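What you see is the complex with one protein chain gone and the rest in place.
Note that the chains take the letters A, B, C, D, E, F and G in the order they are written out, and that residue 1 is the start of every chain.
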Amino acid sequence: MSAKGAGNEGKIETVEEHPLDHILRQDRLPHIWCPGCGLGSAMTCFAQAIERVDIPLKKQVLLSGIGCTGRIAGYVNVDSYHTTHGRAIPFATGLKIANPELCVTVFSGDGDLFAIGGNHFLHAARRNVDINVICVNNFNYGMTGGQQGPTTPVEAKTSTTRYGSFEHPFNLPYLAAAIGAVYVSRWTTLHCRHLEKSMEKALQKKGFTFIEIISPCPTGFGRPNKLGEGLEELRYYREKSVIKNDASWDELELHMRGEEPVVVGDFVDTERPTYLELEEQMLRAKGLMK
Amino acid sequence: MSAKGAGNEGKIETVEEHPLDHILRQDRLPHIWCPGCGLGSAMTCFAQAIERVDIPLKKQVLLSGIGCTGRIAGYVNVDSYHTTHGRAIPFATGLKIANPELCVTVFSGDGDLFAIGGNHFLHAARRNVDINVICVNNFNYGMTGGQQGPTTPVEAKTSTTRYGSFEHPFNLPYLAAAIGAVYVSRWTTLHCRHLEKSMEKALQKKGFTFIEIISPCPTGFGRPNKLGEGLEELRYYREKSVIKNDASWDELELHMRGEEPVVVGDFVDTERPTYLELEEQMLRAKGLMK
Amino acid sequence: MKAVLTGSHFMLGDIACAEGALAAGCKFFGGYPITPATETAERMALRLPQVGGHYIQMEDEIGSLAAVLGASCAGVKSMTATSGPGFSLMQENIGLGIVTETPCVIVNVQRGGPSTGLPTLAGQADMMQAKWGSHGDYEAIAYVPNSCQEMFDFTIKAFNTAEKYRQPVFVMADEIIGHMTERVVIPGPKKIKLVSRKRPKRKKNYLPFKPDKDLIPPMALAGEGYGIHVTGLTHDARGYPVIDEETQHEMVTRLIEKIRRHAPKIWEFEEVMTEDADIVVVSYGAASRSAGRAVNIARKEGIKAGLMRLITVWPFPEKRIKELAESAKAFVVPEINMGQISREVERFASGRVLSVTHAGGGMLSPEAVLQKIKEVAK
Amino acid sequence: MKAVLTGSHFMLGDIACAEGALAAGCKFFGGYPITPATETAERMALRLPQVGGHYIQMEDEIGSLAAVLGASCAGVKSMTATSGPGFSLMQENIGLGIVTETPCVIVNVQRGGPSTGLPTLAGQADMMQAKWGSHGDYEAIAYVPNSCQEMFDFTIKAFNTAEKYRQPVFVMADEIIGHMTERVVIPGPKKIKLVSRKRPKRKKNYLPFKPDKDLIPPMALAGEGYGIHVTGLTHDARGYPVIDEETQHEMVTRLIEKIRRHAPKIWEFEEVMTEDADIVVVSYGAASRSAGRAVNIARKEGIKAGLMRLITVWPFPEKRIKELAESAKAFVVPEINMGQISREVERFASGRVLSVTHAGGGMLSPEAVLQKIKEVAK
Amino acid sequence: MKYWRRPLDKNKIKTPKGHIYVIPDRCKGCGFCIEFCPKGVLEESKEINRKGYHLPKIADGKEDDCMNCDFCMLICPEFAIYTEEGE
Amino acid sequence: MKYWRRPLDKNKIKTPKGHIYVIPDRCKGCGFCIEFCPKGVLEESKEINRKGYHLPKIADGKEDDCMNCDFCMLICPEFAIYTEEGE
Amino acid sequence: MEVRLGGFGGQGIILAGFILGKAVAIYEKKEAVQTQSYGPEARGGSCLADVIISDEDINYPMGTVPDVLVLMSQDAFNENHDKIAGDAILIVDEDLVDASAFRKKNKVFKAPATRIAEEMGKKIVANIVMLGFLTGVADVVSHDAMKKSILDSVPKGTEDLNLEAFEKGYEHGKNSVAN
Partner (left out) sequence: MEVRLGGFGGQGIILAGFILGKAVAIYEKKEAVQTQSYGPEARGGSCLADVIISDEDINYPMGTVPDVLVLMSQDAFNENHDKIAGDAILIVDEDLVDASAFRKKNKVFKAPATRIAEEMGKKIVANIVMLGFLTGVADVVSHDAMKKSILDSVPKGTEDLNLEAFEKGYEHGKNSVAN
């Protein structure tokens, strides 16, 4: 830890280093994210989580696709793969199966994971491949300048829905649960502490886990939709969010308007054999594994 | 109708034409399907359904991807498009939006629609594009010679799961319902009458509908899995199938072994605005449509 | 709102492309955002509802092109716009468009590659991909604009050519042109020549893939009552799959001949001072603006250089290159890639072609071109 | 069960390919069935569990190649096998493999195209796609077997070359060879030369994309503690994305030079009676078996014909073609496509190349080749 | 939605008699019509068609049992059999 | 699973006092730490950093209120603030 | 020497071709190439297997006109019966093929392969019976090489059954020639 300067009235003591600095690639910071973006908060929670769990950092692998969120793989100081748009999950599948010792996490955006990448999500969850998927849902494609995506709420304005979006968005936790993810939760970046704990949980859990993080994107979503800057979007979440672990799937729809709540929580936590476990079981029965 | 020959004892009167012949492309028959394959039964039901509903045949469009099932588009005598593997749904989406007067049906296999094409299914259902998707589930990729697919039951033998499949299969009606299909049902090819009625229903209903047809594939699935020929597989369905419209999603898992039932029925029948309806609503509000 | 925004505009290349499409009668855009082509999609999302068309943002580029083909089969002029990674994903369905003879326009605003590469910076390294990116043999048609005005004009050309020859046509732009803003003059709607696909005249004996003498079959649309079947499998004149050598031969050679035979009508290029040129600079798109400057300087310095600027890179204007090869001592081919179209030139002038390469990420410098000109002038 | 099935076998080409992979140490196959490459996948599904490897059937070809790249990054020799439509879908991730320098083998058992085409019949029309199918500039490496024995041998070569140069390597087979059964002799495991990727020696100062003098960087695997970052964006020696012209130039030129500089070691071909040949027949894969017969007949008829059979089509053995162009009067290039590699030959012998084409769906006839030989012999 | 709940094998609706027709060369002898006719009207005949398949025939004593329920027509994968309202 | 049900803003666990540190040039002035500190310890200062953003400072009278709950650290998107157990 | 075997999917035509090719290539150390053709994709339907046998390297691997043509289905007969060499022999499964349309002068053998297999209670071995018949009738491959190749190629536990099928076919073949 660093040497600390002397403080004076009101002014906070200033230093040069942060206790999580070793988890980040210092030579790549500052990150590219806009002021008020929630991605930095999500990354801090993740950094804290991978530091806290009982898995050596060198056995942790972080993957992402393309997008603002996708840049996270480039900042966290573990082996990391920034793949093609939408393809982090199958890449992670191959990596995990080839070396089952690794703790493999895919951290990417709503567009990356659920627009172009939706099918891979389905199949990895179905197979119960032992990887963790963390999705930052900012209701738009941030990286390309704020277009509609599969989570954009009905009526929302984006650069490709100038008259309001007319597509029903996904209900991500429901989708994940319906295909069989063994752990499913949702938080906003305001729920940092819950989020961090959820991440710890997911990292340690066997099987396909899914965390949705609702995050402010002032540039692509907040401003065009009168949610304002990051701070204002978080205020909105403070007001509207409700923790409800036993919420019905319907309640998890996100409307982002009127008095509709933003329901967060821990929705699924169950067990079923992973891909590799079932493989082993099947091959063992045929005498192909001892 | 044709002139009919004279019958004699026991022998059924023989003729040259069938009342549904005009629904088929006579110059392409006989079809390529194996003896005992259920696809012919499914096609008969469909031919009957499109003939019965109150939609002119010339306004009906049939699309498919690639596979044994995918060949159906080539046999039914309506405008038909045999697209690339997995891509019939987005092709149908463009076609429907460009000409909303058409009644658009995608008829394809489990692999085509849910392996390579899974993402398009998700998004079309989410958007509630007004198309009908009919999936023949034969638990394998018939066309390429009987490999594992996303519906292959655990432990089943296919040409790529010689030691038994170790992937959890999809529960298709649940998946369809979770993303928002407005009509969801499942039948085996033995339930021809129900199936035919379901098809009529789907064709007439607004919005994204989904019918799963469980069908014998003696070549790719029946024989390797000791279900035997088509006839035997149908006997299996006669014995194991249960009509249960209010089944829980869990009950709809297909295990295809032991005493597990094959639950069929009509599981979802609801309403929500279609893609084009919501578009119209949104644009009207902005004064862009009268 | 009008489809044709007649008048003088100061307009971004990508937007000019969208306006060109609208002026050409495009009523369907199926797309997926990607830098640096997003502005075209965004413009279409804004404008199509104003003119009674539809913009749909698909789940990926594969779905985008599938939707575009579907919409075209329903009779609507359709397009998509993308960049390298999306263009790669579209390759399979490009083949479907070729084989089913479905007209549409695919715009590729090229960025630096390979892979994710340089999303915000230019490249011209997908030029060969435009010809060879999908499996199997086929002829490609690709226009390459080098100004915002041409983004408008060539998008119209692309629609017309697609409709005429019934196949997907590419506009191979690049980030420099797509993200540049210049004056764009949009003529009155009546001054814009539009072509629509040939349609069958009667149902009797209509065979959907039986070509007329020009090798182009008239196209029946979904819902017209022709009861057509359209497949990506090798098919006969009825459109029915026939899996044999003869049908393959007939289908593939016709599809190729359909373009080759009309190539002289499709070829477009612009020549500057080539009449007496010893050194012919062959270039296209953004690079051709550097090439133009270099040729001007060379001439001032007394070198007999000329410019052949390709407007259609595909089909490659072989005939003219062959002619030029007879009189020119050498060719210099500047491109923002590691040497792609230079290889086409080599086919007609082995050993006399100098390539000016650039790995991407910026404009080719006129000096680099000039230097090569001088090298061969010696 | 053993990984290397030493002995004499009567074996299907596709199966020989799988056995070659196993002999090369492949322990991961990520695939998606497609005719006519399915038998390779099926064989791997049977055999990999016997040797402690993993077969996974992915949801599509995009996912297949992604999984293969992922497995390779974890340190396991990995492969996939497909045909045209799947190869088209893999193009984007091929670019990722190139730019991230991830070794793997991609087998394309070519069928007739374009589009769904002729699933059960042969073609060789994806040869140019192997070079140009993904966006951006890169060099491809492709082996083309012409017998079942070579399906075995060249798959091993492909793995070795992939590991050595750290990039995806193609085996461009075709349906004829893939679905043919011949004698295949598998040597003892010790007789099979295997190459593994270069690995870093120490962590200190290790930069994942800093090449050695041979332009190839040593490869750190996931989980080894190097804390590497690997991206498809343009990146510097640390592997960090840098979006500018200089980094692009450095990265792209190194990746290309990595192959070009070693090309003389990669090039493989077989020559028969070319020493004194007036007419050199250049061919590869199934077509080369017709070509061989045609050359034999031509010689018997007193025509000085010779055969240059390409084993690596990419990198294209330019040097040797150039040499041959000096003495040969003409080249005849038979391929089961509408003229692809003939264009490469033309680059070195403008005007002296005759292409023997075939739209696909069957074998090229030796007579057709002979006829062209005679035509130019006149 | 009562309609849907009608169990499969209880088509006890009073229907007129049916008259059965077959298109011999289409049949592939899958046996579906024979096995699943709710009235057991059909059985396999000795007669084979051009392709070598055994056609269905009317079982002894079942000549008047067909109730024109259409089931055989719907399940036949080859469009080889159908019925019409009989006398 | 009781843990998860703990409502967000009721971190009433007894914690030792916290001591706050900031890395000035990282701050982008988003205001998250200020707005969401459960004890309202922080406020915006007049002081700006090299990038032109206003840093957080300790609000008047709140010098001893930090309870070292880590929330500011977790929510800061810039790794610019953290606390340690104080006296 | 070229042998063409034709039938429908499920009859084991391709396997028969494989066994023949293997007998020649592995147990007689001659050169052999087997090729095949399918219906759409790989899902069965009618199929052909061609085996080319030679003492020298086989460069061009495709069949041209067969010297021995074995047909086990009517479809295969209809499509292939007239594509044979002048001195070739034609063998048909007599219960499955009506060869009356055959007008050429070639020698025609009618093998009761399927019937024999059915009599053995295993219709599935008809292909092996046919291989026996072929070995007995034509001078293509030795009895010994075929036996070895069959033993290599059939599933464990079915060796005896298959050898019996082979021998039965062989005898019938020998008798047919004698007659």
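Here is the rule we go by: a residue touches a chain if its C-beta (ideal position, glycine included) is under 8 Å from a C-beta of that chain, and two chains touch if they have at least 3 such contacts.
Worth saying up front: this structure is predicted, and the values here are computed from it rather than measured.
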| item | value |
| --- | --- |
| Residue of C:Leu207, C:Ala237 or C:Met363 touching the missing chain in the full complex | C:Met363 |
| Identified contact with the non-displayed chain, of A:Thr219, A:Ser241 or A:Thr274 | A:Thr219 |
| Selected residue (touches chain absent from view) among A:Val15, A:Cys34, A:Ile89 or A:Ile116 | A:Cys34 |
| Selected from C:Arg238, C:Arg260 or C:Arg293 as touching the chain missing from the view | C:Arg293 |
| Residues of chain F in contact with the chain not shown | 50-52 |
| Absent chain, residues of chain C that touch it | 8-10, 35-36, 38, 119-120, 176, 179-183, 289-290, 292-293, 296, 362-363, 366 |
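We adopt the following convention: only the chains that are shown with their structure count from here on.
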| item | value |
| --- | --- |
| Count of contact steps on the shortest path from chain C to chain F | 2 |
| Taking each chain's C-alpha mean as its centre, the one farthest from chain B | F |
| Superposing rotation of chain E relative to chain F, computed on C-alpha atoms, to nearest 5° | 180 |
| Centre-of-Cα separation between chain C and chain A, whole angstrom | 39 |
| Rounded Å distance, chain A centre to chain G centre (Cα mean) | 61 |
| Set of chain G residues in contact with two or more other chains | 39-42 |
| Where chain D touches two or more other chains, by residue | 35, 38, 49, 59-60, 62, 85, 92, 95-96, 100, 115-116, 119-120, 231-233, 362 |
